[in-house]
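For this view, one protein chain was removed and the others were kept in their places.
Moving on, here comes subunit A:
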Amino acid sequence: MLRLFLILITCLSSSILLAQNTAPYSLRTKEKVGYIKPDTARDNPNFTVCDENYIQEYYQVNPQYKEGVISIKNYFKPKLEALNELAESDGIIVIRFVINCQGLTGRFRSKYFDENYIKKDQNTALQNALVDSISAMGYWLPGKFNDQFYDAYQHIKFRIKDKKIIDVFL
């Protein structure tokens, strides 16, 4: 009877698994939307992540710069005048980067989009200056979930209007 019970349990498990199309337990999280491939030519060689295969998104583990967005805005406020000298055209610049589980930042990648959200090769000098500014911001509170620290992707956006940065936000 016990043997029959165990056989039935095995058959039932197989049929349930087939019916539900269960996803595999091991996911390739490294390459995904927004993946930043390490580039030895331009990345800081001293920057490392804690787990290359498991870099989370900012909205999953909430890394934070000091008090939050207000601290980021305050950091950039005194720099805006100089940065605005480099603005060529209106739109939005997005700087995406990695904050590792120790709060250090690296792997900066920038993109400029015009007012119709089309990616363009403009504002290069401004993008470079923004990357330099962000990399000089210092430590972030690393992403955390269930008392564990994680590497996380983060981005900062800059809205440009009339060739001036009018907004710094996430």
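In this text, contacts are C-beta pairs under 8 Å (C-beta built on N, C-alpha and C of every residue); 3 or more make two chains touch, one makes a residue touch a chain; residues count from 1.
Criterion: contacts and distances are computed from a predicted model.
Engineer: Given that one chain of this complex has been left out, which of "Sulfite dehydrogenase", "Cysteine desulfurase", "Tetratricopeptide repeat protein" or "Branched-chain amino acid ABC transporter permease" is its protein name according to UniProt?
Structural biologist: "Tetratricopeptide repeat protein"
Engineer: Of A:67, A:121, A:147 or A:162, which residue touches the hidden chain?
Structural biologist: A:67
Engineer: Just to verify: which one of A:77, A:119 or A:164 makes contact with the chain not shown?
Structural biologist: A:119
Engineer: Mind listing the subunit A residues that contact the chain we can't see here?
Structural biologist: For subunit A, the residues touching the absent chain are 1, 4-5, 8-9, 11-12, 15-16, 19, 21-23, 27-29, 31-34, 57-60, 62, 67-70, 92, 94, 96, 111, 113, 117-119, 153, 155, 157, 159, 167, 169-170.
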